[in-house]
Each structure stands twice: as C-alpha cells, then as structure tokens.
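Missing here is one protein chain; the remaining ones are kept as they sit in the complex.
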Amino acid sequence: MTIHGLLYIALLFALVLGAAFPLGRYMAAIFEGRIVWLRQVEMCFYRLAGIDAGRQMGWQSYAIALLLLSVIHFGMLYAILRLQYYLPFNPLHIAGMSPRLAFNTAASFTTNTNWQAYVPEQQISNGAQMLGLCVHMFLSAAAGIAAAAAVMRAFTGSGLKTLGNFYTDLTRITLYLLIPGALIAATLLVMAGAPQTFAQAVQLHTLQSGAQPLAIGPVAFQEAIKEFGTNGGGFFNANSAHPFENPNAWTNLLENWLLLVIGFALPIAFGHMVKDKPQGRTLMAAMAIILVLGCVGAYAAEAAGNPQQIAAGVQASGNWEGKEIRFGIPASTTFNVSATGTSTGAVDSFTDSYTPLGGAVPLFLMQLGEVTPGGVGSGFYTIIVFALLSVFVAGLMVGRTPEYLGKKVQAKEIKLAMLGVLILTFFILVGAGFSLVTPSGIASLANGGPHGLSEMLYGWTSATENNGSAFAGLSADTPLLDYGLGAAMLFGRFAFMVPVLAIAGSLAAKPKLAESAGTFPTTGTLFTFLLIGVIIILGGLQFMPADTLGPIAEHFLLYAGKSF
Amino acid sequence: MSKAETISLFDAGIIRRAMLESLAKLNPVTLARNPVIFVTEIVAALVAATGIEALLTHRPAGFSITIAIWLWLTVIFATFAEAVAEGRGRARAESLRRARSDTMAKLLMDPHDRAIFIPTPAPDLRCDDVVLVEAGDLIPSDGEVIEGVASVNESAVTGESAPVVREAGGDRSAVTGGTHLVSDWLVVRITADAGATFLDRMIALVEGAERRKTPNEIALNILLAGLTIVFVIAVVTLVGFGQYSGTRFSIPVLAALLVCLIPTTIGGLLSAIGIAGMDRLVRFNVVATSGRAVEAAGDVDALLLDKTGTITFGNRMAAGFYPVPSVNERILAEACVMASLGDDTPEGRSILSFARDRYGISLATPDDAAIIPFSANTRMSGIDTGGKSYRKGAVDSVLAALGVAPDPAFTESIARIARAGSTPLAVTADGKLLGAIELKDIVKPGIKERFAALRAMGIRTIMVTGDNRITAATIAAEAGVDDYIAEANPQNKLDYIRKVQSEGRLVAMCGDGTNDAPALAQADVGVAMQTGTQAAREAGNMVDLDSDPTKLIEIVEIGKQLLITRGALTTFSIANDISKYFAILPAIFITTYPQLGALNIMQLNTPESAILSAVIFNALIIVVLVPLALRGVKFRAIGAAALLKRNLLIYGLGGIIAPFVGIKLIDMVLGLFHIFS
Partner (left out) sequence: MIFRELRPAFSLVVLFTLLIGLILPGIFTGAMQAVLPWQANGSLVRQDGQVIGSALIGQNFVGVQYFIPRPSALSPAPYTQATSGASNLAPTSRALLASVQQRVTAYVQAYGPGPVPADAVTASGSGLDPDISLENALRQAPAVAKARHLPAGTVIALVQAMAHHAFLGMIGTDHVNVLKLNLALDQRPVS
C-alpha cells in the first residue's frame, strides 16, 4: 500500500460524493416532475403509449406495471437473442443463442444483473447488443430508480394512498437522467479511444502474429450506460479490462465515478424528497463508510501480493495476475470493489485471480445485500429495508414503537422485510451449497480447493444480488447454472422488490408522526454506525460459515504454502 | 402509591413452582408459539436421539449427550423464565381471588322495593340484575349505584384501606365486585356477567392467562422467526459446503452452531418481559385492559393532565393580604385571621398559616365566638365575637352585602390578583371593607422539573383546567407545561385531542366523569380513575386503582421501560453472535483446514470444549438475564439520542464483548475439570 494509492481512493470518493449532492437534488426534481426540458418528447411518448401522466398508482398498480413491463421486455430480449442471426447489424453472422442461454441472458439484463454466461465477441451480434442489451441497460436501471422513487414518496406525507406513476417515472428518469448522462460520458470515452462503429471486426496484419480480426463495435455508448446504470454487461468478454472499453487510467476513473454517482445521489434525492436532508446524508454516510473500508481492505490485500509468487522470485509489487498495467493496483481494486458495492458487476481486473482476501471484499459487499450504495434504485430501497430493521431492533431501546421518518415500523413491515432477507439468503446459500455437491456444479469450477467453493458461492451471490460480476473461471453456461442462476436473478430482483413496494404502500398509508426529543434519531454518527452494524450483522453474518470455508480458509492456506 | 405487597424477585415458592411448570411448558404444541425456542427444542431432541443411538451402538456418545443436555437446558431455562414471570403474576392474583368469595347476592325483583329480595349466588348474576347491598355485605359484582349513598372499603382491589363514598348519579357511581360495604346501603344495577367482572379481568390479566401478544411483540417475534429461518438455512447448507471441502459435520456440532446463532436469549425471555411489564403496572395499582395499551403508553407524546391535584395541590392557598389605603396591613392580617378562625377548609387554614408565617399572628378562637359558616346563599363566612363581626367571602358578594362602591385602590388590587391568576377574597370587619386576600393555586414543588424531564423525552404536557384563560396561562407558565386548555369542557378536550392527533402525536389523558368518556375513548391512552363512573372506566384502556392522576407519568415510564427492555435484550442477543462465530467456526472447520485455528482468537482448549463452552454460555445467559427481564431496564429521562447511545453501548457493545469473556471463562472451567480438554 502506498500513500498515492490511498489518495486515489480519497480522490475518487471526493469526486463521487461531491457530485452526488447536486445530482441528488436534480433527481429529486425529476421525481417530483419539475424537470421538463424534454417536455415535447415526453408528451409524445405518453400520447403514443396511451399514458395518463396525471394518474397516481397505489403500490399494487405500481408493482404490476413494473412487473408487466419487465416481463414484456424480458420476452423481447429472449426473442432478439434467439433470432439474432436474422436481425440487422450482424456482420459476422453470429447464430442465435440456445434457449437456456437466452433465458439466462434475458433474465440477467431484465434484472439489471448483467451476468454474462456468454462470450460477447463470439455469441452476440452488434444488433442484439444495441437493440437488446443496451436498451435493457437503460430501462432496467430506470425501473430500479423508479421503484426507489416510489419508496421515497411513502415517507413524504400522512395517509398516502399512492406512490406515483410508474410510466412517467420510467420515462422521465430515462429521458432526463440516463440518456443525457450516457451521451456525455460516451463522448468522453470516444475521445479517449473507445470505438463507436457499426463494424464488428477489423482485419489486422500484426507485426509478428500475422493476419487476425480485431473485435470492435458500438462500444462507447453501451459502455457509458453500463457504468452509469450500474449494469456491468461488458461489450467484450474482458469487460472494463478491455482497452476498448476502458482505454486509460482517466477513463477508468470516469467509469468508476459513473458507476457510483447515481447510487450515492439517491439518498441525497431522498433527503430532498422528504424535506429532511440529514436523513439522506446519513444513509449516504453509511454506504460510503462501508465501501471506503472495502476499497482500502481489498487494496491492502492486493498490494501485499501473492506470497507464493514472491517466494518464486517475483518482485513484491502486488498481485498483478488479471490486472491491467495502465490502471495500477489501487485503481483496479477500487474499481472492482465499487462495482460490487454497487450492483454493477463491471470489472477492470479479474477477481477470480485476486488474493483470497482481496476477492472476499467484493463477495462480502454483495452478500451485504448490495447497499453500498448498491444498484441504482435497488441499493436505495434495500438500505431502506435495513434502516427499518435497524430502527426496529434498536429503536425499542428508546422506549417507543420504532418509527422511521415518522412512520411506525410494525409487524407488517418487519414481515415483508424479513421475507426479502430470506429470499436473498435462500438463493445464495441453497444455490451454492447444492451446486457444490452436484457433479455438474463441480465440473463448472475452474479452480480447486477452497477457491472452487468461492467461485460457486460468488456466482450465486452475484446472481441473487443482481450484481453480475463473477469469479469468471466458473463455466456458467450449463443447464444447472443457466436455469438456476437465471431464477436466482429473477427472484433476487422481483421477489425482493415487490415486498419492498408493499412496505412502501403500507408505510405511505400510515400517519406521519411528529418528531420530538423522544423520537429515535435516524441521523448523525450514532445511527450511521448502528446502520452499518445492522447491515453487517443481519445482512452478512449468515454467510460467515460459508465464507470461512471459501476465501478465509484460502487465505490461511495461501500463506501456509498450499496450492490446488 | 403502591399498596400491593411487593414480591421478592426470587420468592422460593414461586421458583419451586416455576421449575415444575417449566417442564410442563416443554410440550411442543404450546412451545410452537415461540419459534426460536421451538426450533431449539427440535434440535435438542435430535441431538439427544443421536446421543442415545450412539450409546446403543457403543460408539462414543459423551459429546452428543453433553450437548443434548445443554440444549435441553436452554429450552428449560426459557420456559422457566416465562414460568417465573407468570408465577409472580399468579401470586398477585391469589390475593385478588381471596376477595372474590362466593357471596350471596340480594337480588331485587323490583328495583324500587328494597324489602323483597331473593338470595342468589353471585356467579349467577347477570347484566342488568338489580341487587341490594347493605352494610357488612360484599358487593357481589361490578355495577352502577342507582340508589343510595354508602361508604365502601375497596382495599381488596386498590389496597387503599380508607373507605370511599359511592352514590347514585354523578361521578362516583361505580362499584366493584369483591369490595366491602362499610355503612348504609346501596341499590346496584349489575353491569358485568359473572366471570367478566373487573376483578376477573384483573386476575386473568396478571396471571397471564389471557395474554395476547402486543403489536411490538408480534413484530419482534416475526423478526426472530425470520432470523431463525435464515440461520437454519445457513447451517443446513453448510452440509453442502462441508461436503465439497471434505468435511462431514456431525449433528451435535451443527445443532450447537444453529442454537448459538439463533436469538435464543431474547426468544427465551420475550414473553417473560411482557408479563413482567404488566406486572409492574399492576404493582403501581394500574390495570390495563390490554398489553397493547401499555405499549401505547410508551409511545405517547402528549399528556393531558388535570390541573387540580396533578399540577397544583388542588387547594388555593393564601399568598398575600392587600389592605385598602386607610387600613394598616397588620390590622387587615388580624381581621383575616379572625374571619378564618372558624373556617376549617384548606383555604381557611392556609390563611391562618400565612398570617402566622408572614406576620407572626397567631390567635386562639375566643370563647364567646359565634362561627358563621359559609353558605351558598351569602357566599361568606366569618365569626362574631366581642361585639365585632369579621367576614370574608367572594368579592362581588361581599360588596353586594356592604352595598357600597369599592375604593378604586381596592378595585385595582382585585384586578391585579385576578390578572395573576389568583382568586381574591374580600375581608370586612363590622361592615367596613378592610382589604383583600389573594388565594393562589400553588404548583406542586418539583413538578416543573418533572415536566422538563418529560420534554427531554419528547413528551408535551398539556394542562387541563376549568379556570379562565388568564388564570390558566399563569399557572401554565409557573408549572412549565407546554400548553393548556382553559375553561375545559368535554367538547373542547375532545377537540384538542383530535387536533393533536392529527399532527401525528399520540395522546394520553386521565379522567373520571361520564363526560370524560368520549375524550378517554379518543385518546390513545385513556386512564380512568377507579373512583370514576362505569362509563369512564369502559371508555379508557387503563384503570388507576388509586385514582391518582399524577400517575399518568409513571404509566408512560412503565410503557417505555417495557419496550426498552425488549429492545435491549434483542440487541444483546443479536450482538452475541459475533463471538460465537469465533468460538465455533474454527472448532468445526479445524479438521478440514487446520490453518483456520488462527481464527481461534479466544485460544479455547479443544474444538469440543469450544463448542460446548459456547452452548453453555448460550444457555446460562438466559438465566442470568431473567432478573433483568423481570425488573426491566431502567428508564432514564435523558432524551432519545442520549438514551440510545447509552443502551447501545451497554447492550450492543456489551453484547459483543460479554460472550467473549463468558465463553473463555467457561472454557477455562471445563479445562480445570478436564472436560473435553
């Protein structure tokens, strides 16, 4: 570890948090319908789609609209992936995907997971990337943010019957936030060297290796929304490690900033929505503290290097396997930790080859429920669930029925919150535990020993938490993992989101109690650390036994000189 | 205050009975209500079965059997905690039950004819029966006096031995079954069927027989059940992870891990905390109609308090003498004393003591004195002695009697007294106006500090008084209440409560009269006075047997204490998990990966000893915390933020650290006796 490395982490977070304040304010204005500079386009969309922009939806309608749109979009992507051979923009004549891989991929992009069981360069056409994947990157992100906006509205008043209009939320978020942000970022990326062309290959005559094709495509635009919408689905197999996706250290910083900024702006937007800015800042602080600790921890582990390689005569300058020279160790680890602390899942270096503890940090951040700051929207509503649980567990200690922002937290909310926690735990642990005792699961592993366990556990965690990153040695295009992880992604997204919307509906209808000196304070240092404690204890501890047999065991074995 | 006998925390009889009952409570059907302990029981049975199987097949069974014993003890400690709490309630119920002997009631066929009655056993009485109760009788059931005035000894219910007056009409018309008529007779219309009387409900309540879970308790139970399932998943799937890693975990090991991780501490103590909370309330001589009301009391953030008796002493007291210009102050003082010599009211006595303290005047009643008592007609009282007559009374009455226009200076004094919120009395000697006495409402000492404490915990106090606005405002300022309702009547009280509730606050109030009933019903916590009407008692959700309106504050504190205790033990229980990972995980994985011994930061002797120590700690901590659960965590009026910080430090941080110490100590003890080490 060097001071420069730590300064890099500090610089990144200063840039992200500094931008989150104005962006959060702007997003609150979008949610409240005060941003109208594309009113013509917006109105045109509503007219064509038959949307009554003034209609307010209760939580059920909101959830149904969101689910229905997702189902339709899922079906459309499935069709595109199966039929890509016949669709335009397929210069390499890539064949359609198999049904199970198309299912897995459609589930992956509908849920904002962007788990990639396919090899992009070989299995997907430019047309399918543009018309299928890239559109999903906008809409699944917008759907997540819309759900977060709905949850925010629950806290804005007493006896509310509605949570907003899903269609206008989705449209406004896409038009006023995601598209402009993606276009600006994409332009910067092209300037730095990210390609933007409809060609899919360029014929090269390399100096020593002879003629060979170079994979290329409309990379920059997709790359921008891949980070901005915490999607993570790489245009190329190497994801953000690929020089075309991430040409230099500056684009790496930009991409890292992009994938964090909305996540951190959302709590700020929340503060504006509920007219109580410290509430938003407190959530943001809890997210940031965990993530910064994670970045520093992973950086320390990677900077220490691999003791076995050092013993083999390699200079002790950190663990470089799977990392790109142009980024360096601190920026590489920070990128991957950020991408797992958000549910982006993009990587600029390969986590499978990280040191055990360096790899444990991304794994643990996902297990915490993706709240640091999590996926766009989903991270926010998940941390609200944790805030409700924190208030409930510790709030009784001030001698009142726990309340969050004046809304009493009672049996119904706790039931739904625990249901969400259970679904996540179930898919991660049962999925990974089961896969590890089936021959098919074992055959998918690229590495042996405890690292193999980590690979499988990481895969199920990533899918269930809708992250999408991988210990990429895992061969995921098998019936067990295509279907299993596909189901995990769908349940992890929607079977969590619907209970959360139900909580929002229930809280919205409750009276908003006045704040007094007897009210449990949900701002400030104390609550920040309480929230962190609850996220770790309720969100993470159940995974400790499994994690101990994975990365933690591997760490001690690595230093004991064992290999597999 | 509390007249009920205090029951020692560890009364030998209660403990003995609780031990037996804790075994009866092992019935899985009833235990299923408590998911955490239910799971513990299943797991304990499973481990016991493995142990027995090992014994029968002559395999080593010592570890299984030991773990099984401690798991069973965990369950028993939990049921024991509940049994102890119930036992204490039952002990109190016994003393109540003694009052409910099978009296013979005198059932009147015709309510207007007291001569003809049919002796009927009390349990046969129905609602709307009319009975006669005479001196020496026990009142057979709850009812409303429809005729007669009598004094009743209600000590059986309230513990207060001084008899109270019960009469038809008005606010003192309710009688309670099991209480004792001391004098006269009453005709009572029965208002409760047998088994549903106040006394019956009270017995049921303190025994915990009808205990329904309160809203927060239900929510907490869901959280605990959810956590239990989460850890069941974590432990069961460990079989798969273990198989991949080349380990087969034995059932006792997995069982130990599961039971240590699920929140057995709070799961085991949760119902005891609830029962103990009700019990504390009963000890304060307050009976709540439901546990829900006790919780609601903790949530209250606005208290409506009657001025008289709660905020002020209830009696006005002399606070100044104001002579007319031609009269010497001392002469006025003497006249005031003379006029009050025969006045036995608190006001009269306060005039005497004020004169004594301020002017050193202390006069005896002359022998020839003729005392003129206060009459509603003249609204004056006084004394005639030695040919002189002294009078004092309401200013307008006195002026009317004198028939003269008052001196402007006197009018000024009167106005000043009224502005200060006090009551003026005019004093005359031989028909000549001497001056005025200021009678002031005296705020109880310490009440202001009390309100400040309430404010610190976020509770607004609102004074309710029949006084005019000026008087009310003065006293409100002096007592430090946040707001007041002047010229209070049932309607504006009700309006005020609705207004406060619409601002998102929960309101508590107490009341006694029939016309308080709507407000009592509207309030989130309505405390009816035992001396009040049946209507008031039905409308409220608590009854204060001492009829002491000040108690509202204590009730709030008891409610808070109940919630705090639950929260504190939940936090403690969950925080315990961290240390258990460090005790158990290295122990169960060490055969697969000996390098994981590095995680054994407590340096526990052997894997078996580590696991056993964690299980023993997990069981013993329940017993250790029983007194805390029964007594409750002390409530401190220091504001939510400070309270949270304090409790998080003690129960959160303490919950993380304590088991490290405890498990290490147990492991050392096991080592001393060479048990699994």
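We just call them A and B in the order they show up, numbering each chain from 1.
The rule we apply is simple: a residue touches a chain if its C-beta (ideal position, glycine included) is under 8 Å from a C-beta of that chain, and two chains touch if they have at least 3 such contacts.
All figures in this text were calculated on a predicted structure; none of them were measured in a lab.
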Missing chain: touched chains present in the view: A
Residue touching the undisplayed chain, where the options are A:95, A:202 or A:443: A:202
Identified contact with the non-displayed chain, of A:215, A:337, A:361 or A:513: A:215
Sole contact to the chain not displayed, among A:81, A:117 or A:130: A:130
Touch residues of subunit A, complete complex, unshown partner: 4, 7-8, 11, 45, 48-51, 60-61, 64-65, 68-69, 72-73, 76, 119, 121-122, 130-132, 134-135, 138-139, 167, 170-171, 174, 179, 183, 186-187, 190-199, 201-209, 212-216, 218, 220-221, 236-238, 241-244, 247-250, 253, 305-306, 308-309, 312-328, 331-332, 347-350, 352-356, 446-451, 471-473, 554, 557-558, 562-564
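By definition in this document, only the chains that are shown with their structure count from here on.
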Inter-chain centre distance, subunit A versus subunit B - centres from mean C-alpha coordinates, in Å: 50
Footprint of subunit B on subunit A - complex, ascending: 158, 389, 392-402, 406, 409-411, 413-415, 418-419, 421-422, 425-426, 429-430, 432-434, 436-437, 442, 450, 452-453, 457, 511-514, 516-521, 524, 526, 530, 533, 537-538, 541-546, 548-550, 552-553, 556-557, 559-560, 562
Subunit B residues within the subunit A interface of the complex: 215-216, 218-220, 222-223, 225-227, 229-231, 233-245, 257, 261, 295, 298-299, 301, 455-460, 503-506, 559-561, 563-564, 566-568, 570-571, 574-575, 577-578, 581, 585, 589, 592-593, 595-596, 598-599, 635, 639-641, 643-645, 647-648, 651-652
